[in-house]
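One protein chain is absent from this view; the other protein chains keep their places.
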Amino acid sequence: MPYLSVNDKNIYYEMYGEGEPLVVLNGIMMSTASWQAFIEPFSKQYKLVLMDFVDQGKSEKVEEIYTQDLQAEVLKGLIDKLGFTKVHLLGISYGGEVALKFALKYQDKINSLILSNTTSYTNELLKDLGKAWIKAAKTYDGETFFRTVIPSVYSIEFYDNNIEWLRKREKLFIQLFTKEWYDAFVRLVISAESLNVTEQLHEINVPTLIIGSEYDSTTPLRLQEHIYKRIKDSKFVVIKGAGHASMYEKPYEFVSIVLGFLNTYRYSFNIV
Amino acid sequence: MPYLSVNDKNIYYEMYGEGEPLVVLNGIMMSTASWQAFIEPFSKQYKLVLMDFVDQGKSEKVEEIYTQDLQAEVLKGLIDKLGFTKVHLLGISYGGEVALKFALKYQDKINSLILSNTTSYTNELLKDLGKAWIKAAKTYDGETFFRTVIPSVYSIEFYDNNIEWLRKREKLFIQLFTKEWYDAFVRLVISAESLNVTEQLHEINVPTLIIGSEYDSTTPLRLQEHIYKRIKDSKFVVIKGAGHASMYEKPYEFVSIVLGFLNTYRYSFNIV
Amino acid sequence: MPYLSVNDKNIYYEMYGEGEPLVVLNGIMMSTASWQAFIEPFSKQYKLVLMDFVDQGKSEKVEEIYTQDLQAEVLKGLIDKLGFTKVHLLGISYGGEVALKFALKYQDKINSLILSNTTSYTNELLKDLGKAWIKAAKTYDGETFFRTVIPSVYSIEFYDNNIEWLRKREKLFIQLFTKEWYDAFVRLVISAESLNVTEQLHEINVPTLIIGSEYDSTTPLRLQEHIYKRIKDSKFVVIKGAGHASMYEKPYEFVSIVLGFLNTYRYSFNIV
Partner (left out) sequence: MPYLSVNDKNIYYEMYGEGEPLVVLNGIMMSTASWQAFIEPFSKQYKLVLMDFVDQGKSEKVEEIYTQDLQAEVLKGLIDKLGFTKVHLLGISYGGEVALKFALKYQDKINSLILSNTTSYTNELLKDLGKAWIKAAKTYDGETFFRTVIPSVYSIEFYDNNIEWLRKREKLFIQLFTKEWYDAFVRLVISAESLNVTEQLHEINVPTLIIGSEYDSTTPLRLQEHIYKRIKDSKFVVIKGAGHASMYEKPYEFVSIVLGFLNTYRYSFNIV
């Protein structure tokens, strides 16, 4: 029964493996289904929890405007209902933003925090990008949607090397994307517009890893440095040659860094 | 009489000052009017020639599909009609691409070549971006158009610091943009789709300066390095903290680098 | 009895833990003692093997000139004597260079190859740096030696934040450094002078991870890219804000990336 009613929302989740819980938070266009290839490595040592945010994948659609605070509360509810005292949180982009909101309110529930390609502030350019995405979504035309959104997701290099895979994938998704999907996507974009937690980040005091990509122009390294500088003792690792969607462009590097950090952060290196 | 009939097209141009001719080639969304603030510094020592490409500004609209080769021929025709033996060529983005096409065919007409934020190859990501721009243009809705196009033009930093200027500027342009303008813009985008001259660049043997911007994610430094490596003895200078539209974001740096190169490239520095 | 006679040299090594063998190859100024803080995390899942190269730590001093080929042969001998069919090889700087030499000759003995802050070619600048180090070593004066060598090892940032630790550490080492130590160091520097395997790297076909540091000016990222481009399917991860001695400057990131890769490289991510 992979659904739980959390804060009156029907939330879809999946669990795999045994160990300390590792909760994975999707990027905006992703869903639990996006993690298929990652289930095995992530669930070998951990109780992997995938979940769809409100308006994502198989979770409930919400016919009203909200912010990422709602998603953070839904995450809190799910963690409580599943009976976890503490979790490892891994958030990708939108998911990382929700993870930051969650950490600012419930950091006692966090064992470790991993933020991949995440910004702490929706800057004016990202706001415009979001509006372009909304305009494209509201055409309900798959081609318009993908042409508008995808150039912000992958690097030039990945694009050039995988154009056929990208096109096949698009076709697949276009068949699945209903009017409801696009409308939900629009609400997700809107929910991120007001994000601005940069000046609160110093309150976060949990073991934190930041994963960036050399060629990410949507959440470039210089934006992630704001997080790095403000979360005490946070670690920052960069994947060479990857764009915003680092987990797809460089899955080995992505999984290596995540698993490595989870296996390492508790050690004490008395070097300096 | 600022029009000349070139290759059966009515081409608009402006001339200022005296000296060796310096021909400036617009970026795709620009026109002769974009250079207002630059006329004084550029025309002090040079005969500055501004021109609108086919389908740009006040030049003739062309109701058919073409490539940037057409623009290169129009440029050749204009240079001949104006009676110039050799010119300095400064191209911005789209204009730099046309400059490359021109240089590959008519380099004996070039004194020096300055390529600002230019790529030698329309990669798959840029092709998709172009398609998104076309979709947006064809809505004939100014807001959709600007939200879709502008995030690729300026840096996050410029956006955050100049959001009001950007909005005012948009309003101004939206009033000016007719259906004809949008249709012409679409043809300009299409004309750049097939660009791929990277492997011919080694044929260019004129004094060449490449200007890049640290935060340009549309034609990032790593793409401009392909040009740098292939044009013998070319020079490469980077404007810190600027996005794709370096001339707007950092006009002092942009003009400094252009004028400096024009004043310097003829010297011989027998250092090494 | 932590010595083995390998190729007629008395080689010191240490072993910890159980599992697949993970052989760690020191940087030029390091020894088995340098890994104290890393033994626990590295030996938890692996049979960790530390070793001192010829002229390093407690291994035999060799009163003649040699190249890194000798070290690669010593490594081969040690692996054979210990009865390992295949090993994971982790090399730091000089150790990474020996690992490359080993891989080019004995790659069937390698499960996975991890190259931290490694170059495939001793460029002219490194050669001069090596000569400066030799000059400094031959003064047998600890202060001259450390002032000359250490600025190439750590980042400006690490230096500024840990100057007292650096000074204490120096004092400790100066007491330990005998004339024999300095003479052995000189031979180690000389042994690296002729390294140039860049054009053979494409022959290496084992799972390979490259670890670089953002602020490494001794083996900068652009040199490591030569390796990345030539070893098929190699992975490249960068530690933000670290200098050449990434394991000391950022031990959590360093260990995370190493352990993560060892836990991950065997998975198959059928994404693209």
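For reference, chains read A, B and C in written order, and residue numbers begin at 1 within each chain.
In the analysis below, contacts are C-beta pairs under 8 Å (C-beta built on N, C-alpha and C of every residue); 3 or more make two chains touch, one makes a residue touch a chain.
What you are looking at is a predicted structure, and each value in this text was computed from that prediction instead of being measured.
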| item | value |
| --- | --- |
| Chains in view that touch the one left out, judged over the entire complex | B, C |
| Touch with the omitted chain, as defined above, among C:K105, C:K131 or C:K179 | C:K131 |
| Candidate in contact with the missing chain, chosen from B:T67, B:Q107 or B:N162 | B:N162 |
| Absent-chain interface as seen on subunit B, which is shown | 37-38, 40-41, 162, 165, 209, 212, 214, 221, 225, 228, 235-241, 248, 250-253, 255-261, 263-265, 267, 269-272 |
| Residues of subunit C (touch criterion as defined above) contacting the omitted chain | 123-126, 128-129, 131-132, 135-136, 139, 143-144, 146-148, 150-152, 154-156, 159-160, 163, 215, 217, 220, 223 |
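Heads up, the rule we're going with is that only the chains that are shown with their structure count from here on.
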| item | value |
| --- | --- |
| Mutual neighbours - chains that touch subunit A and subunit B alike | none |
| Subunit A onto subunit C, rotation angle from CA fit, given as a multiple of 5 degrees | 180 |
| Dominant interface by contact count, named by its two chains | A-C |
| Centre-most chain, if every chain is reduced to its averaged C-alpha atoms | A |
| Mean-CA-position distance for subunit C and subunit B (Å) | 48 |
| Touching two or more other chains - residues of subunit C | none |
